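Quick one: this structure, given as structure tokens, is what I'll be asking you about.
The other protein chains are all here in position, but one chain of the complex has been omitted.
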Amino acid sequence: MSKYSIFSLARNAMSYHQNWAAAWRSPEPKQQYDAIIIGGGGHGLATAYYMAKEHGMTNIAVLEKGWIGGGNTGRNTTIVRSNYLWDESAHLYEKSMKLWEGLSQDLNYNVMFSQRGVYNLGHTLQDMRDIQRRVNANRLNGIDGHVVSAQEIKAAIPHINIDQGCRYPILGASFQPRGGVARHDAVAWGFARGADRRGVDIIQNCEVTSILQENGMVTGVETSRGKIMAPKVGVVVAGHCSVLADMAGFRMPIESHPLQALVSEPIKPILDTVVMSNAVHGYVSQSDKGDLVIGAGIDSYNGYGQRGSFSGIEHTVSAIVELFPIFSRVRMNRQWGGIVDTAPDACPIIGNTPVKGLYFNCGWGTGGFKATPGSGWVFAHNVATGEPHELNRPFALDRFVTGHLIDEHGAAGVAH
Amino acid sequence: MPDLFQQHSPLVQIDFGELQDNAPTIEETPFLGYLNLRGKTSNMAFVAAVLKVLGVEPPTTANTMVESGDYRIYWLGPDEWLVITPTGQAGKVQSELNAELKDVFSSIVDNSSGLTLLKITGENATKLLNRDCPLDLHPWVFKPGQCAQTRFAKAGMTIAPLRDGSGFEIIIRRSFADYIGLWMQDACVEFE
Amino acid sequence: MSKNYRLAEGGRINREHTVNFQFNGKSYSGFAGDTLASALLANGVHMVGRSWKYHRPRGILSAGAEEPNAIFQLEKGKYTVPNARGTQVELYDNLDASSVNCWPSLDFDLMSINSKFARMMPAGFYYKTFMWPKSMWMKYEHFIRKASGLGESPRQNDPDRYEHAHAHCDLLVVGGGIAGLTAALAAGRAGARVMLVDEQAEFGGLTLNSHAQIEGKSASQWIEDTVAELQAMEEVTLLNRATAFGYHDYNFLTVNQRLTDHLPLSERKSGREKVWQIRAHQVVLATGAAERPLVFANNDRPGVMLASAVSTYVNRYAVKPGNRVVIFTNNDSAYQTALDCKAAGIEIAVVVDARAQSSSELANTVRSAGIEVLNGSAVVDTSGGKHVSSVKVMNLAADGKSVSGSVKNISCDLLAVSSGWSPVVHLSSQSGAKAIWNDDQAMFLPGTPTQAQVSVGAANGTLDLKNSLHQAALAGNAAAKACGFDSDMAAPSAEALASEAILPLWQVPSIHASGRGPKAFVDMQNDVGVADIQLAAREGFHSVEHVKRYTAMGFGTDQGKLGNINGMGVLAQTLGQSIAETGTTTYRPNYTPVSFGAIAGQNLGDELFDPVRKTAMHAWHEENGAEFENVGQWKRPWYYPRNGESLDEAVNRECLATRESVGILDASTLGKIEVVGRDAAKFLEMIYTNNWMKLEVGKARYGFMLGEDGMVMDDGVTVRIAENHFYMHTTTGGAAGVLAWMERWLQTEWPELEVFLTSVTDHWATAAVVGPNSRRVVSAVCDGIDFSADNFKFMDSRVGKIGDLECRVNRISFSGELAYEVNVPANYGRYMWEELMQAGAEYNITPYGTETMHVLRAEKGYVIVGQDTDGSVTVEDLGMSWALSKTKTDYIGKRSLNRPDTLRKDRKQLVGLVTEDPKTVIPEGAQLVDNPGAPMPVPMAGHVSSSYYSACCGHSIAMALVKGGHHRTGETVYAPLANDRVIKATITDTNFYDKEGAKANA
Partner (left out) sequence: MLLIECPYCGERDETEFSYAGEAHIARPLETEKLNDAEWADYLFMRKNPKGAHREQWLHAAGCRRYFNAERDTVNYKVKSTYKIGEQS
């Protein structure tokens, strides 16, 4: 398979692009693998990639019930940041950030990771206390970031409304310069291509219908394309993790909710950074295509329908127009929804399960995209070695028994 | 009772006097008495006591109201009612109910300062309310004698059609009154 | 050349009313009733924009919502609107439109150089390059971004306002063409509540162009009569310029009505748009169908237009889109365009029909009108610079897979194309009915409804008038019946028209090898060509969703209305599968784009974005210069600056005045809940961590509420008013949540408990009178209470009178001072407040706000839930385990306190901090470390939750949550701040002032 570069592009242009190889093969599933990853989203593909790259496991398959990247990977608002409050989260997301910073080169696939900075706005005095607390913690954890005033925000984002007379005036923000956005589909495709190059079988349209076990140990899976055996099975299915856990015979502290997002029509560049606001429930950036990409809050009810309620859209759009009154005449083009799996402490669950050889990586809630490489990296370690990496050890399922929750609710709120 | 003029309605800062020509009329009826009444209608003693004091049994049909003399009783829930009395009479009615219900599982709480009432009348009353109330207010489905608790914009309200079909009365919370008033004033720009 | 293209007569324009407008700085004129597109065409302007990627010249392609090319920036300054579809913009006086995405001008666009490098820019090329050197990506991206996007966002605030409306109806009809009108008529005549919405200014849809007869009259007359009849019905609401843009669950549809955009700027007032949220018992979708273009080399040249659009411009707007037309079709409908053109005096070069033969009545009529028809042929390419000047025609094999024979060059200035029709199944699909591919008709048809809805007419794939009317009448009758109305309207009569089968033709075979030759476009707005789809398939992107995402097909402002079906056809052909197997991408709202302002509606600004809750004393605070703080939805006085004082100066003054004499705080915002019933105390025993059974009547007690996870959730003082009657205070922000929480336990877990809860937050106005002179002030105002220290002790509650007004006075303190909270019904709140102010005047009574409140309580080490706690803090962490009952076997959250993690000794625990330099105030949110010089990551010991300068103590004070802090008194910690500042502090207990509590108990 040829390497992507300006030269290969030029070379292929000469042959009218007739000779590009497929980015990944479409193999028939084998009967037996060393490991199976269920879920062909960004996290699952990254897991397979790093298992092959870091742990030399190449006889593995990624099973995807639909098309790769078709779940939350392709439905999120693509924000990447690592400025989390609690140490455990900060270390994990910062690992991810460092991987993001070399990801295009590592994958030889331009995932368009754009470090244009992320602002998390504060609208109340308590917001500002929380921002100070988080930024101070970030700096001590070696994560970039600083607190900026409303005037500094205005200088960087000329069109934002910092009128102190408005309902929830912007009092300040945290700013993480290394934060930004990436092209979500490309992340899935890049990891898929990278994994495929290393021998991983990516099998689409292959739905797992049961998890096979013997004596408390996993032995394989039954799928819509037949039985596939493996001594190790990693489950990375985001919103559907409770469904897979049910197949395996245990419950998760997870609820799946609709999370909506929307885009405007494409417009010329007007917003060069990422703006997030927990208090007024909205976040916005502008894609390289020109759309304003806007995220809403999660709907309160459990839902697998990949759609939410209009009232949520209404509320989020009000918040965006409140923050950026000039966008009032810009038009909303399209909305959609994902299924986010949320744990009680708004933190992921990564690690071993009651079934030996069966590993889960889920509960990323609204914050999964930014973790994609880091999540895959630690989970690859966990699946390959059977033991959690230090970075994901705190995110074990048993924290719900001991009470050692990592409470990112205060720091993360609804918006990621 | 202190002088009435020492009272301030929650809408003291809002003037509905100069709305657009085609806007509905919005009028506050301030300072009525409001009692939140709780009890179990399965308990005959409760029903009897209410009947004795208010002259009528509490309505058991959801989302209906009854009138009895100067009193009106709104159904708020299966064991909850709102008793509206004329100005200054809530305390008296509360005492009478308390006396009758002394040994009966019940609760009578004075909320007279916590609520106020607006009458919204005129051709565009429904239009104004449906600007941000999701309830179907059409006279086929929402008739005099009915009432409902619902929302207006981001605040709650209790609403009932007026007997004469001229519009609605809504009962809103004091701390949200200003917000609702301003919202309605702003919405009335449509009716020029 | 102006007006050259306006027909002398006909059309639905008002020739009495000339409308002047500007396009790209040049003045033109049209007529009332024109769209911007029709007016431009009437002036001979075809090329209106450049394509997104290659900056190729693009012309007006359609006459409706599906338009991908004719995208304009309307107006300038605060009224500007990006990406307006010229085909839907009604012309108004002085309209100012300009092209998007070309610089410096439409005619001479520098970026059109991209076209030269097109070969280097196949689908997804950016994923393959721009990776080296790594640091350059942000620069590359800068240029990529500059090239992206269409129009410009306004740079000024929107001068317009927007409205919302909720509506309910028995039947909602979407689409006001003849099918929609018929359905509405049937239900309306039956007496049902009907709403009919249509996106155009005039009802009638495409039939407005038609010469057909309905019920023996001209279609337009029938439409006029029907609309008039509907308008006269009391229970029928017709909304024009109203687009149903979303179909949600439970027959909830969102409709965007444009109220003023058709008016000159000077005449616009009031609301610009209204978003309707409609709940309908039944829905009839009569959304029509959109014609598809054909895909062949250089099919994007200005002058190429949908055949139906040509008919629309000719018939409805009396505009000739060209003087000599070639019609290229694979189905019957474009033959009507031939007749329309002929009637309008447009020369018809030829009808090119992909089908080997065409012998329908319509086709024969065309032939007998002397129009040449070339069967079994296809247009394979177009020529011309910025406008089509000729087309190349070749023979097409019967299966449509290859072309052969000689190339005929046919000159023309208009190419009308038709690849068949696509029912507008968007709303039906959004409602949950999965669209189903029909091979015979070569179209996606609405799927089986999952809600009470039905599609009729063209939206249902029924392209002929008679059957459409029949379906619509049936649907209207059925909807009315389902709502309890008797309805049996006969369908309006019309003549049936037989048509011949379509020859599906997703791409005209290229005479060039794959990937070579001129581009043949599928998605005109996103410059997606056949080669791009083929490349995607070759690279393994087989799912239609992958192809969409890889090529950007269907991502534009038109959401692929024109191109997607062709694209799916090309993909299916490339992969050797059927279109049914290929499937569609998902249809999602919005059908057409909707202004953000319209979705926000009135819910904006300082007063209406979110409720502003105000206390009964709010006006007094405003009159007395208070600055306000948002606490939840409440506005609370923050501080009362005098004579230009800063926050710190005002707070120091307020603190000292309170501690030295007396201060007054509006405490009305605290949540207040009456807890009544035989089991009230028993219930509180479960809700609170401490004991309540033995609390005496007339006494108050402070309590903590925990979540079931054991963490502090809320706190407050509760008074026992009578044996079975408690009066509970919650935090200001927690009030609603606490009530719902308690109701949940009562209603779902312990319904046997005899307890009623009633919120009285709004009923009571509360003034906290605080300080050594507070007793004097309250005794001067409140009668009937013995305020002596022995008879009215700390945590006692009494009822008294202010004049004739009953008041409740609680001796509770959140400041460590002698303090009384005076409660009266809120209608008298201001009266009480002024009485207290008057009585306090001689003691310099000082109103203070939340900031002083915070300082005073911090001086005493009192916590604020939500500031000193964050959902991960237990009562024990706060050092307040005295508030945890040792005797109760259970209360909410108790079990969680015995989990391994909550038993850890090194949990973060609340301590006091005193800085080395007494003047230095540690910023709230500072992190604390034991060794500020430690390497990254620096282990953190805790963080500062509250921190102030205490004027009363004469030094700064702080509270912090520190790991194992309860055992670290006297130790030193450091707060490393930004810009390398480090503050050194000593751990203390949290009580900084009047440690013995003498003042509160005075």
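Going in written order, the chains are labelled A, B and C, and every chain counts its residues from 1.
Everything below uses one rule, namely that a contact is a pair of C-beta atoms (placed from the backbone, for glycine too) under 8 Å apart; a residue touches a chain by one contact, two chains touch by 3 or more.
Remember, predicted model here, so these are calculated numbers, not experimental data.
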Output for the hidden chain's shown neighbours is A, B, C
Out of A:2, A:224 or A:300, point to the residue that touches the absent chain in the complete complex. A:300
Using the document's definition of touch, tell me which of C:896, C:920, C:986 or C:1001 contacts the absent chain. C:896
Touching the absent chain when the full complex is considered, from C:262, C:279 or C:367: C:279
Listed residues C:248, C:355, C:621 or C:943, member touching the removed chain: C:248
Hidden partner interface residues of chain B, rising order: 62-63, 76-78, 80, 134-135, 148-151, 156
In the full complex, which bits of chain C touch the chain not displayed? Write them out. 248-250, 252, 277, 279, 432, 450, 708-709, 740, 743-744, 747-749, 751, 889-890, 894-896, 898-900
List every residue of chain A that touches the chain not included in the displayed model. 240, 242-243, 246, 251-256, 300-305, 309-311, 344, 400-403
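Just so it is clear, only the chains that are shown with their structure count from here on.
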Hey, how far is the Cα centre of chain A from the one of chain B, in Å? 49
Please compute the C-alpha centroid of chain B, do the same for chain C, then give the distance between them in whole Å. 33
Once you find the CA centre of chain A and the CA centre of chain C, what distance in Å lies between them? 22
Hey, what residues on chain A touch two or more of the other chains? none
Residues of chain B that contact two or more other chains, please. none
Residue ranges of chain A touching chain C (in the complex, touch as defined): 4-6, 8-10, 13, 16-18, 20-26, 66-70, 74, 87, 90-91, 102, 104-105, 108-116, 123-126, 128-137, 139-142, 146-147, 159, 165-168, 183, 185-186, 189-190, 204, 264-270, 280, 286, 288-290, 307, 309-310, 313-315, 317-318, 320-322, 325-336, 344, 399, 401-405, 407, 409-410
In the complex, chain B residues that touch chain C: 1-2, 6-10, 12-13, 30-31, 36, 38, 79, 91, 105-107, 109-115, 127, 130-136, 138, 140-141, 153-155, 173-176, 178-179, 182-183, 186-187, 189-190, 192
Touch list for chain C against partner chain A, complex: 52, 79-83, 119-120, 122, 125-132, 134, 137-138, 141, 144-146, 148-158, 160, 162, 246, 248-249, 252, 254, 277, 513-516, 531, 535, 538-543, 545-546, 549-550, 552, 555-557, 559, 586, 588-590, 593-597, 599-601, 603-607, 609-610, 612, 629-630, 709-710, 866-867, 870-872, 896, 899-902, 923-927, 929, 936-938, 940, 943, 945, 976-978
